[in-house]
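Below is the structure I would like to discuss, written out as structure tokens.
All protein chains but one are shown in place.
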Amino acid sequence: MKLLELNKVNVYSKNNHRLKNINLTIGSGEKVALLGNSGSGKSTLISIINGSLLPSSGKVFFKDLEIKNLSPRSLTKIATIWQDLRLIEDLNVLQNINVGALGHHSLYWSILNLIGLTDNKKSLNCLNAVKLPINLYKKQVRSLSGGQKQRIAIARMLRQQGDLLLADEPISNLDPYLANAMIKLLLGLEYPQSIEVPDTILMSIHRPELISNFTRVIGLKAGEIIIDLTSNKLREQDIRLLYSNP
Amino acid sequence: MKKIYLSSPILCLLPALAIIPVLTNLILNIHLGGVYLLLDFLKSAITPSTDKLVILSAIKGLGITATIAISSWAISSFTGIIIGIISSNKFWIFLKGPSWLGKSIRRLLAFPRSIHELIWGLLLQSTLGLSPLVAIIAIVIPYSALVARVVADQIDTIDDRSLIALIQAGTKPINALITSIGPAILPTIISYIGYRLECSLRAATILGIFGMGGIGSELELSLRSLEFNEMWTSLWLLIFSIFAIEELLDRFRLWLFTKSSSGRRIIISLILVIIITIMSIILLYIQNQGLFLDIRWNTVKLTDIQKLLIAFNELDWLNLYADTLIMTLLAAGIAIGIPPLTLLILPAEIGGKFLTIIWTFFRAMPIPLTALILLLFTTPSIYVATLALAVQNIGVLGRLLKEGIEQQKNELFHSVTSTGAKMRSAWLYSRLYSESKSYLGFAAYRTDVLLRETAVVGVVGGAGLGWQLQESLSSFDWAQVILIISGYSTLTLIGEAISEYSNNNWINSSNSTPSHHSLQY
Partner (left out) sequence: MPTMPIRKNLFVSSVFLVGNIFLSTPKVIAEQTFSIGAIPDQNPERLNRLYKLLSEELSEKLEVKVRYVPVINYTAAVTAFRTGNLDLVWFGGLTGVQARLQKPGAKVIAQRDIDSKFTSVLIANKSSGIPTIKNIKDLKLLKGKRFTFGSESSTSGRLMPQYYLEKANVTINSFKGKRPGFSGSHDATLALVQSGSYEAGALNEQVWKANLSRKRVDLSKVKVIWRTPPYANYHWLAQSNLDKRFGKGFTSKLKTVLVGFSSKSPRQKEIMKLFGAKKFVPANANQYVEIELIGRKLGKIK
């Protein structure tokens, strides 16, 4: 079943053609790896899909509805792990994870969260899933390390319970062991029963060795899709081509 | 010829030169009769009246002032936050409304802000009568606008990436605003609002000196009848309460923000504030049985163009403006230059402690009272007004400078002393140098405040626009009153624009993160 569709999408910035005529369809349940060197347009593509950036031309559909017309409720189904994380540094860990669920709740609940009076069971499960010690929950995010923050961003995403996960280099700050564990978590290969993981995934990543875990690979170069294969068909020279200088 | 280069520490010290013309003029005008009076005044400081009635009436006065201060503070903080939110650009962007609306609200706010609460008080007293509500409204009008500006600035300068992330994830705009922007700006805003409480207390005291009740009236009356012992009873009480409030607020800030459970503490504090405010208003109501709500709206016969033209020609604009500007610049010079200069002369630990005490004392002295005391032994002149204005601001800027220096790390200082430099030069090159740029930035901000405060002191010192306003009000010449207020407003708005410009330059170049101090002073 088709979940996401991009139709002739172009993005121009001041003096740059950042995405060139992108046509892309992603079906429910696909696990897509997004490859490409820095500046190839990966983050732009993710912003276009989650609707935080509108394309200069072309259309984006999520569940057959154009993304710019989606209601807030439908938007909660698209969960994003941003490259710059976008955590709220002045709040503590648990409050930040709760932020993932803000779209499901009322104003009253968001105030309760600010004073730390919400029911935290689900968020604690998420915290546990990203392998952070439970006693960290009261720490202010500002005081944590880059790797810890990244995992909190993952936990917040889990708390959102979306159908589509857009992840922009979600493991860049993690050591190999944790990176592996998180990939398995995000791809739904290994995760505790207490949580849900989005079924469909588009993840930009800089580690070709992990690609075997995905079902499909998309390669972006200078704003264009130049590779679109199932992951087992990806060859060494494809990767070399992708990361070579133009 | 060698070119002189003014580095920033020198720019901090140089304005102190302004003290020379001011002190020369005052000393030349000191007279013997006044010297006895001054000695008498100083002696009374150690022997304040301990008469039970005097103490009781001082305490009652302080109570009235405190209730006025708390009520006006709470109301202005509340309205200020609301207005601040609706005057921010982000608010309108997220509502998808016209963004010019926020901008125009901000422009409009410049007017109430540009006029000192005392002027509002005198004006409102003329139109609304004797109710103590007048004092509250007089403080609420400019303070709401001040708080609103800070809130709007905070909202608009905050990093909003996490807000966008929340909106993307389907969060309703209002929830997203509260969750992502709230925690980021609240510490600054709460610190600022806490500081406004100190300001409110000073403002309510000054309004008292001009007849709106409370400890200010007690001070004024006992000073006018030269009952120094009685005056010191009230003054010590006031100094003690201002000191206590400063200390309490410092502790409160620590309590509120050092733990991560601050959300709950904020709510608890909010509830406390609401209870205290309601109690204050009820107390005020009881104290002024019958008068509290006795507001009589009396429209002043608005003047026609003809009268305005006549009034315009009657006023000696050049002199009024000149006096006001001279007072502002000289007072600013003294207030900026003296704190680093005294710290330089007395850099030792004990010297610093001594200055802290003196400055606390300076901050607590109501400006018009300082002027009245100076008038006991000199003749009225703009120099009296200037010095009175400078004294309180030395206290304010001194505290700021000292706290800034105390928060510094010691590396630079040690690296300079390790070269064998003497303590004082080391202090100049490390401590003052590191602090100087942001200090000058805040000083520019403060100059702006000083310009507004000339209103208070002009009335007493017989100089500038403030004095003319009092004169026109007592002659019930509304045409003149309108003109003077517009004149004042124009002047302070220009001053604000200039100081904002220079402030941006200094702060940006020093690249300091905004602490709560940057907003307070």
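To keep things simple, chains are lettered A and B as they appear, and every chain counts its residues starting from 1.
Throughout what follows, contacts are C-beta pairs under 8 Å (C-beta built on N, C-alpha and C of every residue); 3 or more make two chains touch, one makes a residue touch a chain.
Everything quoted here is computed from the prediction, not taken from an experiment.
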Residue touching the undisplayed chain, where the options are B:L118, B:I334 or B:L473: B:L473
Given B:T79, B:S126 or B:Q287, the one touching the chain that is not displayed: B:S126
Where the unshown chain meets chain B, residue by residue: 29, 31-34, 36-37, 125-131, 210-213, 217, 220-221, 224-226, 267, 271, 274-275, 278, 281-282, 285, 289-291, 293-294, 296, 298, 314, 375-377, 379-381, 462-463, 470-471, 473-477, 479
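Criterion: only the chains that are shown with their structure count from here on.
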Approximate Å spacing (C-alpha centroids) for the pair chain A, chain B: 49
Contact footprint of chain B on chain A as seen in their complex: 50-52, 71-80, 82, 84, 86-92, 95, 99-100, 102-103, 105-107, 110-111, 113-117, 138-140, 160, 162
Residues of chain B touching chain A in the complex: 161-162, 164-172, 174-176, 178-180, 182-184, 186-187, 260-261, 263-264, 266-267
